[in-house]
Structures are given as C-alpha cells and as structure tokens.
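Of the protein chains in this complex, one is absent; all others appear in place.
In order of appearance the chains are A, B and C, and numbering begins at 1 in each one.
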Amino acid sequence: MSELTQLIDLVRKFRDERDWAQFHNAKDLAAGLSIEAGELLEQFLWKQPQEADSAKVRAELADVLIFALLLAHEQKIDLNQAIRDKLAENAAKYPVDKAKGRSTKYDEL
Amino acid sequence: MSELTQLIDLVRKFRDERDWAQFHNAKDLAAGLSIEAGELLEQFLWKQPQEADSAKVRAELADVLIFALLLAHEQKIDLNQAIRDKLAENAAKYPVDKAKGRSTKYDEL
Amino acid sequence: MSELTQLIDLVRKFRDERDWAQFHNAKDLAAGLSIEAGELLEQFLWKQPQEADSAKVRAELADVLIFALLLAHEQKIDLNQAIRDKLAENAAKYPVDKAKGRSTKYDEL
Partner (left out) sequence: MSELTQLIDLVRKFRDERDWAQFHNAKDLAAGLSIEAGELLEQFLWKQPQEADSAKVRAELADVLIFALLLAHEQKIDLNQAIRDKLAENAAKYPVDKAKGRSTKYDEL
C-alpha cells in the first residue's frame, strides 16, 4: 500500500472511531482545511519567518494535511497523481525561460 | 525512497528550475498555502457540497499540497511522522467516549 | 442615517437587484469573506509590504468589507457597537502594562 493510502487509512480510522463521517462533507472539509491553514499562518504573524515556534508549525501543518487527506478520500482524488498533474499544468503557466528568478504571477509574466 | 519524499523532490525540482527558493521563506509559504486553501474553498461557495466542479477541486487541493510539501521541506518536517503525532494528540483531545457522534470542539466537550 | 448603515444599504441594493439574497446565508458569507481575505493577502505574497500594488489592495479590501457588511446585515449585528465591544474585550486580554511593545499572544503574556 502506498504511503499516502496508509495515511488516509489512519485518518479514516480516527474519524470512524468517532463516527464523524456524518459531518465530513466536502464543503466543510474544505472550510476546515482553510481554517487550519489560518492557524498555521498565525504561527508566523508579526514575526520574521525564522522566529516561528517550529513544534507549533509542525502540528498546524499536520492538521492541514489531515483535512487534505480526508478531502482527497471523500472526493476520490489520487493525491500523488493530482500533484503530478498540477505540476505539469503549472509548468505550462510558468515556463522556465519566462519565470526564472521572478515571483510574478503567471497572468502578468 | 518514500512516496512523500519523492513528491517533495518533484516539487523542489520544479522550484529549482525556476530559481524560486529565494522567495520561499516559511512565512510566505504558509501565506501561499492559506491563499490556495481559499481558492479550494471558493469551489464550494454558494453551492451544495456535491455541486462543486471535481476537476477544479482536485487541482486546487493539489496546489495546497504543493505548498505543504515545500513548507515541510523548508522546515525539515517529516510529514508522515507529524501526521501520526498530531493524530495521537487529537485522540487525547477528542476521547472516543466523549467525542463519538459529536462535532463539538474539544474545549467544549 | 449612519455611514455604516448607508453602506449596508448600498450593498443590499446591489445584491437585491441581482436577486442574490437566496445564496447569502451566513455560512457562505463567512466563507466568501475568508476567500476574499485570501485574495487580499495574495497581493503581498513573495513581496515586501511596501511592494504590493496599492490599487489592488484597495479593491480586495473593499471586497472583504462588502462581505462583512452583508454578514453584519444578515446577522443583525451593529458593527459600530460590535467593534467597540471587541476593543474593550481585547483591552482586558492585552493590558497596557503587559502588552506594551510586545507582539505576544494574550495566552502567553
């Protein structure tokens, strides 16, 4: 079994022991992921990047991933393939010769 | 090499071909992840959960993961272990006997 | 009529001309506000604070406010009083003698 599939199984087990699938529609999972992303960002608020508490960053990033795994499962998304496909799409939007060394958004390149 | 390590390598290769590491401090990566989480949530705005465009949900979720992988790399976080540790922490906050079938936040359980 | 009430009336008129009240439940308005806040933050991504495009920041901040006004109307919140009450609450959480010159969160002060 792949590593991501194993992690999805762990997260599902946690959820099913608590009978939480009833709450986990895709829209609330996406909202939950966004809320957790805010908590992750909060670790850096008013700080230089290197001043954040690394244990808290680790824990908040894990919460984001847990929601991402639940949403991928709920939407039957193969995350590994989705990431590869998106990188290919981004490569077309950000061709190396135009994007190299520049942080400009693709629609202004 | 583990699946997550392989994916991190792919994402780093994409980044390094464009010489983008200079922009990728942890704070901006966390901000970027949060922005992408908003774009994911936007797929569900004004909609029932099942009405979202599944191809767009897949692409936006992949963007979230790409930032998560970059941040994990930048912060030297072992995502697999971080998820396992956070599930253990969440299990203590949400004991099965109290949390079963309830969506209440842990501080009000 | 107060300035905020006038602005709420303008935003409601815009909405009602388009018959959009049917979509504007409080949960979707809160999601919309969060999505717009992400678009506002995006103006600063990979940048120093002063490098953002000020016209875009102004437009995205306005979008956040439009959702805030719609949500205040929908939830019958007097925004002026809510802000005054929250400042009083924050003043208790961040007493001047403890918080002065420090960006620490209240639970760690």
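FYI, a contact is a pair of C-beta atoms (placed from the backbone, for glycine too) under 8 Å apart; a residue touches a chain by one contact, two chains touch by 3 or more.
If you're wondering where the values come from, they're calculated on a predicted model, not measured in any experiment.
Note that the absent chain touches A, B, C when the full complex is taken as a whole.
Panel shows chain B; residues 31, 34, 38, 45-47, 103 of it touch the chain omitted from the view. Interface residues of chain A with the unshown chain, by the touch rule above, are 23, 28, 31-32, 34-35, 37-39, 41-42, 44-46.
Residues 2-4, 7, 10-11, 14, 17-20, 22-23, 25-28, 30-31, 33-34, 37-38, 40-41, 43-44, 47-50, 52, 54, 57-59, 61-66, 68-69, 71-72, 75, 77, 79-80, 82-87, 89-91, 94, 96, 99-101, 103 are the ones on chain C that touch the missing chain.
As a working rule, only the chains that are shown with their structure count from here on.
The pairing of chain A with chain B is characterised as same-residue: of all residue numbers used at this interface, over half are used by both copies. Our note on geometry: chain A versus chain C, Cα centroid distance of 25 Å, whole angstroms. Inter-chain spacing, taken between the CA centroids of chain A and chain B, is 2 Å. Among the residues of chain A, those in touch with two or more other chains are 31, 34, 38, 47, 103.
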